[in-house]
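Before I ask anything, here is the structure I am working with.
Left out: one protein chain. Kept in place: all the others.
Our next item is chain A:
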Amino acid sequence: METFAALAHGMAVAVQPMNLLYALIGVFLGTAVGVLPGIGPALTVALLLPVTYKLDPGGSLIMFAGIYYGGMYGGSTTAILINTPGESASMATALEGNKMAKAGRGGPALATSAIGSFVAGTIATIGLAFLAPWLVDFAVRFGPEDYFALMCVAFVTVSATFGDSPIRGLTSLFVGLTLGLIGIDKLTGQARLAFGIPELLDGVEVTTLAVGLFALGEALYVASRRHHAEEKIEPVRGSLWMTKEDWKRSWKPWLRGTMFGFPIGALPAGGAEIPTFLSYSTEKRLTKHPEEFGKGAIEGVAGPEAANNASAAGTLVPLLTLGLPTSATAAMMLAGFQQYGLNPGPLLFAERPDLVWGLIASLFIANVMLLVLNLPLVGLWVKLLAIPQPWLYAGILVFATMGTIAAKPSVVELSMLAGFGVLGFLMRRFDFPIAPVVVGLILGPIAESQLRRALAISLGDPLVLLQSSMSATLLGIALIALLAPFVLKGLGRFKASED
């Protein structure tokens, strides 16, 4: 009951006209930067910090939270429409979403992503309000060995899910893992595979890889096919809005996506990418329309979209309760708190309840605003697909390149973008799945350092991986996920011969 009273008080803070305005500015800016590849919410908050210095703390933090949620929404729009994920968390969305858009179902894809984000964001914010203290205890107990086990689950599901054959999926994954080795090794500080190029010391930027493989690769591929059978893009086919069937197929993925996104987002090293891919894999397994996956299945958009928004709320759990920033944007928000002399942590709830609960309440409001802002835009966005192909892809090329330069102005970065574009083209041409490369780049380095941390703490004893019950369970799940397809196939054959 205490929580309800606090939340009601927070609502009163959040609905003050000025705070509503800040929330509106935040979600608008967030959506805009989410749409641009390369410029993420973290950079936006960083650039705004000095500007907001004179504002009152409550208002600007509400604005930052709006940017964060907005960025998660905006990233999916470009992923669906032009196969250019605005940030890595929307990568899973691009897989089915862009296929849907090409088949004339861009409207429902955008709608299920907007509504799914709303549902997930709302549930996760409720979770933040009520479960934060409990969840944070769980999150803190998650040790390096547990993270490593979680990464194993992600690797197995991802390589088994994408592509026509596991061997192609694994090949792509290993390309990504190799790219992940580039740069300074986190644990010893030594450079690996940098070839003396200073720009490579920090490793390969995920957005550069994703934009190169997805957007540039796609543009090259389309250009190369131009004189063959021209791929027909239909701007709209059927209803612009979600049909009854779409709703029926979306609501469960929304809820499941939330279940992945919120707890994993709350983990200090969880991130938004793992839940989106886990959600995608799960939906692919559970769907009643497996034939549609790879051709534009709505479940494959609904689940990951819900997951990435839920993880955004999850990130705020350790930030508000412990002062632990677990994503780049959260780290910037922490800097925002400190700018006002506030130290997030256990004391913040006690010292400044108006601020904390005002922030949580404004997250609800930001969610509603985003839905209101995004749904009417669906019609407008879909018109983008009616642009003649050569123009559209030329635009994508400019857009993708500008985004990359804006994030990191250097020749090396641009060359890498071009190189990844060619790689993406070749992989498309020879039927290798693209997503596992990006997954490998994101998760490979995390898995490596967590495993090495676990071993350093246990003084080299590998049994540490089985001693923690969480890690043992997760490794068990990974093993089952690895073997299940073969076992099921065997059973299926058995059944078939029985008939």
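Details
Methods note: a residue touches a chain if its C-beta (ideal position, glycine included) is under 8 Å from a C-beta of that chain, and two chains touch if they have at least 3 such contacts; residues count from 1.
To be clear about the criterion, contacts and distances are computed from a predicted model.
One chain of the assembly is not displayed; among "NAD(P)H-dependent oxidoreductase subunit E", "Heme exporter protein B", "Tripartite tricarboxylate transporter substrate binding protein" or "Cytochrome c-type biogenesis protein", its UniProt protein name is "Tripartite tricarboxylate transporter substrate binding protein". Remark: the omitted chain is touched by one listed residue; of A:Ala94, A:Ala139, A:Ile274 or A:Leu417 this is A:Ala139. Only one residue in the set A:Leu187, A:Ala386 or A:Ala484 touches the chain that does not appear here, and it is A:Leu187.
Residue-wise, the contact with the chain that is not shown comes from A:Pro198, picked out of A:Pro198, A:Pro290 or A:Gly476. Contacts to the hidden chain, counted on chain A, fall at residues 36, 39, 42-43, 45-47, 49-50, 53, 139-144, 184-191, 198-199, 201-202, 268-269, 318, 322-326, 328, 330-332, 334-335, 338-341, 343-348, 402, 405-406, 408-409, 449, 453, 456-457, 459.
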